[in-house]
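As you look at this complex, bear in mind that one protein chain is not there, while each of the others sits in place.
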Amino acid sequence: MPSTYPSFRCSVPWLILFLEAVFIVLFYFLFSDVYAFFSYPDLQDVSHMLIFGFGFFLTFLKRYSFSSIGFNLLIVILGVQCSILMDNASVFLTGRTVEAAMSMVAVVISIGAVLGKINPMQLIVMTVVEIIVFCMSRWINVHILEVSYRVSMMHVHLFGAYFGLAVSSRFSEPPPRAEKNASTPKSDLLSMLGTLSLWVFWPSFNSVLPPQKNEAIFNTCLALAVSAVTAFAVSGLTTKDGKFRMTHIHSAALAGGVAIGYAADRIKYPWIAMILGLLASTISILGSFCLQSCLNPRLKIHDASGVHFTFGLPSVLGALAQVVLSVMEIQTKSPSIGYEVVLIIGAFCFTISAALVTGLITGLILNFKLLKPIPLSKYFEDQMYWKFPHLAAGF
Amino acid sequence: MPSTYPSFRCSVPWLILFLEAVFIVLFYFLFSDVYAFFSYPDLQDVSHMLIFGFGFFLTFLKRYSFSSIGFNLLIVILGVQCSILMDNASVFLTGRTVEAAMSMVAVVISIGAVLGKINPMQLIVMTVVEIIVFCMSRWINVHILEVSYRVSMMHVHLFGAYFGLAVSSRFSEPPPRAEKNASTPKSDLLSMLGTLSLWVFWPSFNSVLPPQKNEAIFNTCLALAVSAVTAFAVSGLTTKDGKFRMTHIHSAALAGGVAIGYAADRIKYPWIAMILGLLASTISILGSFCLQSCLNPRLKIHDASGVHFTFGLPSVLGALAQVVLSVMEIQTKSPSIGYEVVLIIGAFCFTISAALVTGLITGLILNFKLLKPIPLSKYFEDQMYWKFPHLAAGF
Partner (left out) sequence: MPSTYPSFRCSVPWLILFLEAVFIVLFYFLFSDVYAFFSYPDLQDVSHMLIFGFGFFLTFLKRYSFSSIGFNLLIVILGVQCSILMDNASVFLTGRTVEAAMSMVAVVISIGAVLGKINPMQLIVMTVVEIIVFCMSRWINVHILEVSYRVSMMHVHLFGAYFGLAVSSRFSEPPPRAEKNASTPKSDLLSMLGTLSLWVFWPSFNSVLPPQKNEAIFNTCLALAVSAVTAFAVSGLTTKDGKFRMTHIHSAALAGGVAIGYAADRIKYPWIAMILGLLASTISILGSFCLQSCLNPRLKIHDASGVHFTFGLPSVLGALAQVVLSVMEIQTKSPSIGYEVVLIIGAFCFTISAALVTGLITGLILNFKLLKPIPLSKYFEDQMYWKFPHLAAGF
């Protein structure tokens, strides 16, 4: 009975066109010249990750694959334009296209937390709000907390995960064994396609900003490798009969890349990167148990694609590792490093609180009647948003 | 009843071997040395687009996925060899591998128009004829109409689309609601895989030839971004209940990249690229309605994968934009630009008429009894061409 679905005909298209018109006008005023300072291989790898990697990574829901991949495209593109403008408007003015695209990872991660629960209208509002807030948080990180530009960018996973969780807490939980909130082997395979793309391109992501690119790449590769291997071990240990779970592999294989983000170019010994990958993967899988059985039900949070343990916990670990590395460097370097440690911790606390507070506020905004929040019974369903030609023919 | 299918055993394999033998002999005489002047990243991106991107882009038909992807591989490879030889034989002698591969986009687009309606025999004949004609048309463009080499190459979408349509007009239309001429959600997703690959690599395509690579890349990215966003808006507006259609996203997301092709490196302001992307996407979706409901039935053309509105109309728009840009430059530059405008229009008209005329002739040739055209009832079916091992086991 399609008549029972709300129609977004008078809202979503016009909102998109309005935003696009605003972007074009702003580009007209702000960019007197073509804005072309970037390395194309970096841009290509990051856009491959965002469009192709995250797009397929999110297609694990059995009835939500069109929306996962389609809306991911929409959101990434809208967000990147918004991010380019924000970068340029802010005092950075280093503002380069690749960095603008990297910021979008925060939004894509957040969307993972509310996947299937918010409509395109809400998605767009959330994207614009989050990218603006994240850009401001980075500005404060760099200009007030004196954190390096590179580290401020690596907060992208942390910010994305906790912003998404805070938003998610404002939406009602689906029943624990909802038929639609599940994957099939086919959709898990598609999601694996995205995961492997992300896995292969992750070293590019971590090496865009550091000057010592090769060190960053090599350390990221090692951390990713160890975290993927450990994922199998820990996944096997957490089931009664030693079988693996594909969802564990999806999330834990990437955990190493997330955790090493902050310090990829500063790690001097390969074994440190490997240990970090091992810890990240273990925390990710063990965290998935604790969170799903204890914390989430109590806080009434439903984390649709497990962004908390895929991106949140590993980035907390990464921040911790960065602090430890800095402390270890004290003995060898100047005493000013103590001040640096305080700043790193301050930036971390500030970013996580900013994400949680603005996420909560955004969650409240998204529940406004104006944005037509969808009822619980219509969660995780493509049919609300997509016209299927085959349905006419009795598929 | 497989006995009712025509067998291509005595024709297709021998035709392929004959062509391959001819190519090897010609390579023997023409290339005394290894022909290795090219940039590998460019070649890799273009071949990724042709083999992987277009291959999956065409897999939307529910019972034709093996043929879509398999024959695409066959055709691309045969065509590239043919194209290398033509480039070398022609007076260009700049003839480089990447450009030879780029020409193949014309053939792949044309094949989209007759997808599922012609057999491998006809496909191969069409490929060879089209690549020769396109190469000659480029030669005339460059040497007689004095158009730049770069612009002559960007006619590839225009030529491909109208050649394909002309060929398609010589084949009978399938019944409007043919069961096999439809997609399923799975096949639409596979097609989306191809679309996203094409989308990510399109900036590479537009930046192979221009010397100002970064400008071309940035403008193409913007045009693609705006066209994908606009695709969602316009798609939502054209359905009664505001739902999106995946086929609109497939075609309109790429329209911006096609439209900006001609002038990607000459556009000075980002907002022009964005406007072009917006127009391309709008024209593509609105065109799909007008063409499918008015023009195509009247002209008895069946455009299997919508190449007219995916590649044809956007490239017409791109050519128009190029003229407008040239006219606007008159005031600032030398008066000789008026002459340039006439040449651009002339080259455009020549290319489109060459495509239509040679396409019609090719369509007539393809209907020769010798090439065993397939009956209407066998359209859009893999079983004619592929042995399925699982069928023996009662699949």
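Read from first to last, the chains carry the letters A and B; within each, the first residue is number 1.
Heads up, the rule we're going with is that contacts are C-beta pairs under 8 Å (C-beta built on N, C-alpha and C of every residue); 3 or more make two chains touch, one makes a residue touch a chain.
Bear in mind that the values here come from a model prediction, so they are computed numbers and not experimental data.
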Given A:Val226, A:Val258 or A:Ile344, the one touching the chain that is not displayed: A:Val226
Among A:Leu26, A:Ile140, A:Leu189 or A:Leu320, residue touching the chain not depicted: A:Leu189
Hidden partner chain, residues of subunit B it touches: 2, 5, 7-14, 16-17, 19-20, 23-25, 27-28, 31-38, 40-41, 43-44, 47-48, 51-52, 55-56, 59, 65-66, 69-70, 73-74, 77-78, 80-81, 97, 120, 186, 190, 193, 382, 384-390, 393, 395
Sites on subunit A contacted by the missing partner chain, in the whole complex: 41, 62, 177, 179, 182-186, 188-189, 192-193, 196-197, 199-201, 203-204, 207, 213-215, 217-219, 221, 225-226, 228-230, 232-234, 236-237, 239-247, 249, 253, 267-271, 274-275, 278
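Please note the rule applied: only the chains that are shown with their structure count from here on.
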Rounded Å distance between subunit A and subunit B, as computed from the means of their C-alpha atoms: 35
